[in-house]
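Yeah, one chain of the complex is gone here, protein chain that is, but the others are all in their spots.
This part shows chain A:
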Amino acid sequence: MTTDTEIQAPARVERRAGQASWTSTVPAWVITTISVAVATGLWEFFGRDVNPLLGTYPSAIIKAFFSMLQTGRLQDALIQSSQPFIVGYIVAAIVGIPVGLLLGRYRILESALGIYVTAGYATPLIALVPLLILWFGLGFMVKAVVVFLLSFFPICINTWFGVKAVPKTMIEVGTAFCASQTAIMRGIILPATIPYIMAGLRLGIGKAVIGIVIAEFLTAISGLGGIIITSANSFRTAEMFVPVILIMVLAVALTALVGWLEKYVAPWQSEITGHDSV
């Protein structure tokens, strides 16, 4: 009996190891590529049968993409949209991160102002756009403000909660070695909060994208959002999908950029967690 189990046991281990090697040797990007190719192929195949007013398919979108590139319409729209997007998002980061740090660090500020940040995060801010138009007009300013408002709250709230998650004993190290408040903030709390800040910046990109598109729908119709709404109104569905997909690709790229930035500013983080952030 004992010899039987002794002989069988290694065989079973080997088989399990063999199975693991098949799934773990194929690189992740290959699996992703195959998945995207299959999905696109299915869309192309079934999409061709759909009424062009109601749906479209990949090759039609690509054709529309190149014709819009040729007329220069797409480039102009991209530049128009990206300016308020970049300004709004960067201001949201510049204001949101320090405000979040202060809210997390000082109880008085947290009790006095935290409620507004929580409320602002939960409010459907898009509903305020008509009012914002009255304040800021229909042009660049109002779009930047909408982007700012939507991305500010996730950035700020994540930073704030990140500070709350810093272990008390880690701050006590600073206290025990007589670090000043500024030194504790810069030398302990800020680096310890970086993963949360980066998560906030990533969520902020998603919100900022929604912000710019909606702002372009509701204010002066322009930019990529403008193309979406005018194409949809004239039933040019393939044309409508060009900016939608372009925005999606850019948003994914920006999110990846934040991930890269995290590895650059906080290299210890991916070492500790043992996996790369997407």
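The definition used in the following text is that a residue touches a chain if its C-beta (ideal position, glycine included) is under 8 Å from a C-beta of that chain, and two chains touch if they have at least 3 such contacts; residues count from 1.
The rule is short, and it goes like this: contacts and distances are computed from a predicted model.
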### Summary
Should one name the undisplayed chain from "Biotin-dependent carboxyltransferase family protein", "NitT/TauT family transport system ATP-binding protein", "NADH-quinone oxidoreductase subunit M" or "cytochrome-c oxidase" using UniProt, the answer is "NitT/TauT family transport system ATP-binding protein"
### Query
From the list A:Val117, A:Ile188, A:Ile214 or A:Val258, which touches the chain that is not on show?
A:Ile188
#### Entry: Residue, one of A:Leu54, A:Ile108 or A:Cys178, that touches the chain absent here
A:Cys178
### Task
Name, in rising order, the residues on chain A that touch the hidden chain in the full complex.
169-170, 172-179, 183, 187-188, 191-192, 266, 268, 271-272
